[in-house]
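The complex appears here without one of its protein chains, the remainder shown in place.
Think of it as A and B in the order they're written, each chain with its own count starting at 1.
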Amino acid sequence: MAIANYLYLSAILFTIGAIGVVVRRNAIVVFMCIELMLNAANLAFVTFARINGNLQGQVVAFFTMVVAACEVVVGLAIIVTIYRSRRSASVDDASLLKR
Amino acid sequence: MQTSANLVWLIALPLFSSAILLLIGKRANSWGHVMATIVSASAFTIGVVEFFAMQSRTGENRAVTQNLFTWISVGSFNVNASLLLDQLSICFVLLITGVGTLIHIYSIAYMSHDLDRRRFFAYLNLFIAAMLLLVLGDSYLNLYVGWEGVGLASYLLIGFWNQKPAYATAAKKAFVANRVGDVGLSLAIMIAFATFGDVSFAGIKEHAEHASSTQLTAIGLMLLLAACGKSAQFPLQSWLGDAMAGPTPVSALIHAATMVTAGVYLITRSNFIFDQAPIAQLMVLIVGGVTLLFGAIIGTAKDDIKKALAASTMSQIGYMILATGLGPIGYAFAIMHLLTHGFFKASMFLGAGSVMHGMKDEVNMRKYGGIGKFMPITALTFGLGYLAIIGVPPFAGFYSKDKIIETAFNAGGIKGVALGVATLLGAMITAFYMTRVVILTFFGNERWGHKDEPHESSALMLIPIGLLSIGSIASGFMLSKGQGLVNWLEPVVNPLKDHHEEFLPATVISIMTLAVVAIGIFVAVSKYRGDQLAQAPEKVSVLTRAARRDLFQDDFNETVFMRPGQSVVKNILNIDYLVIDGLVRAVGSVSLTAGSRLRSLQNGYVRSYALLMFIGALSLIAAIWVVTA
Partner (left out) sequence: MINLALDIGKTASPEAALFYFLAPLSVLAGLGMLIAKKAVHSALLLAWIMISLAIFYIAQDALFLGIVQIVVYTGAVMMLFLFILMLVGVDTSDSFVETIRGLRPIAITAAIGFGGLLTTLIGRATFNRPITGLASANSNGNANGLAEELFTKYVFAFEVVSALLITAALGAMVLAHSQKTRSPFAQRDLSIARFRKDKLKDAAGLPGSGVYALHNAVDVPALLPTGKAAPTSISAVLEARGDMIESSKFELHQEEEEK
């Protein structure tokens, strides 16, 4: 099995995540798709670390995980706040900048 | 070449007077006409002084020049603003200033009821200045300035009573027809510069032999076109009849004596070109011949006295143009006929003005009749002019016109016979229609339509007519006595250069001319004697109908030039609006449309923005791949 298979898998998962971000309306599901994209990138990093023979890819993946965690925390807090004031978790409802 | 310091005053005095009268405005209303007349008279005085000075000199020294300033100095193109007074110019100077001054005096009385009299005199002075510049210029370019100036003055004077739209349109028509001729003059100057590198008369005369005949023919034809425009020759003659919309003094001065003769002057001045370009000369002959018959035919059907005289002018200038095409001697006879014609035509126009004055500005001859009883002096002077124009000896026209007919026959061969017959025919028709005018106006039953008797005009109007009549009587004899004019013009046009064989003895030709004139008079008298109706008859022959419509020249111009021209303009306007402006508008509308399309991208939905970002990332990766591949 070629090592690139992992990269293909990473690409496919990333694409699926990207579609999800655009297509789904529930803010939390959108967030989950973003998480999927981040994880796909992490997989690619780990694979590259293995290809290059040093651990730098894994370090980057590590940092990515940390940052993703922080981002999830803050993002979900925002979603909760918005939900409290507007009683809706749909991203389409936040369209005050509409023409 | 001698120089003189007086020449500039000939032009400057009338020009300044015109400027002053126009700029000062209404405050000059009381004295403006007097100043203008005095200025014109002083120009005449200068002309007379110069004439006697010229006579006292001999041969080559007769011509004088005056260089005013260097006008154009661009590369190899050098034109000085200089004036040249030679034997040819002095004839014109005397004619312009002399007849002009008399008409100024006449106008004081004729326009006395007009509120704009001062403006009229300003324009008259402007015309005098421009015409003098025309004949005094020493190069084609200087002549052109004067040429345009007289065109402007003519426009201003024809449309003087521009409250009437018809008069303003007539002025415009005259200007436009003149403009077509002016194109000819411009092209001639350009070709002359391209050929000779110089546009002055002296310069071109020197090198005329070295130019190719095509170049000379081209210049000649363009000059002929210019002459046709200014002198109302076929095919640019349609404006002269309508130009009668101007006041009668204008018709007398500009459209009888002076401006319309500018074409003859141009061709005579360019004799060194025409003598070397036989094809151009042939065209000159054809134009002259056609026009003299054209004018004569139109003149027979006109009931408006001024339009009849205008048609007569057209015909007589046809004679002059024809004469200029007959070689070196022809120029001299053309100038002779020009000078005599100036006298008798101006006197007839002023006489017509006097009749109109007495008949409450009526111009239709059908409404005249029997005026001779009430306006004897006018009738007498008009009669003298009439006799002069039809060529009855010993009056002026006999000498000048006969010489032309003679020279025409002497041209030799078929050409000579054709020209001679044409001129004889013209003489006959001239006699016919001039007799018609005289009979309808001064004789016969009174068809005025009202009971007020016409009274004779004031002295201020009659004196100029009288003085001009003296010219009608005596000028022909004076000019031809001892070959006077021919010898006078010798250094300029070299009239005795070629010698043609006599076709027929001169006396025979004179008798033939008198015979046809008698036939013309007879036909006219038999047709128009007795009581006439006050209205023009409806049932007339085809030729009369055609002559009433100016032999369809206006219709032809309209159909061939005006309407296609208007549709071309309309199409160009459309193209301008749709295509060119459309392109400009398209820029705007493309931006607007693009903007409104792009605006729909900003719908406020986060998801569509996310999609755009995604597409952007996609394009970026693709671009990087393409660039680094």
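Here is the rule we go by: contacts are C-beta pairs under 8 Å (C-beta built on N, C-alpha and C of every residue); 3 or more make two chains touch, one makes a residue touch a chain.
Small disclaimer: the values here were computed from a predicted structure and weren't measured.
Enquirer: By the contact definition given up top, give the residues of chain B that touch the hidden chain.
Expert: 603, 605, 607-608, 611, 614-615, 617-618, 621-622, 625
Enquirer: Take the complete complex as the reference. Which residues in chain A touch the chain that isn't displayed?
Expert: 1, 3-9, 11-20, 22-26, 28-29, 31-33, 35-36, 39, 42-43, 46-47, 49-56, 58-59, 61-63, 65-74, 76-81, 83-84, 89, 92
Going forward, only the chains that are shown with their structure count from here on.
Enquirer: Distance-wise, how many Å sit between the C-alpha centres of chain A and chain B, to the nearest whole number?
Expert: Between these chains, centre-to-centre, one finds 94 Å.
Enquirer: If we count contacts the way the header does, which residues on chain B are in touch with chain A in the complex?
Expert: Contact set of chain B toward chain A: 599, 602-607, 610-611, 614.
Enquirer: Could you please specify the touching residues of chain A with respect to chain B in the complex?
Expert: That would be residues 18, 21-23, 25, 91-92, 94-99 of chain A.
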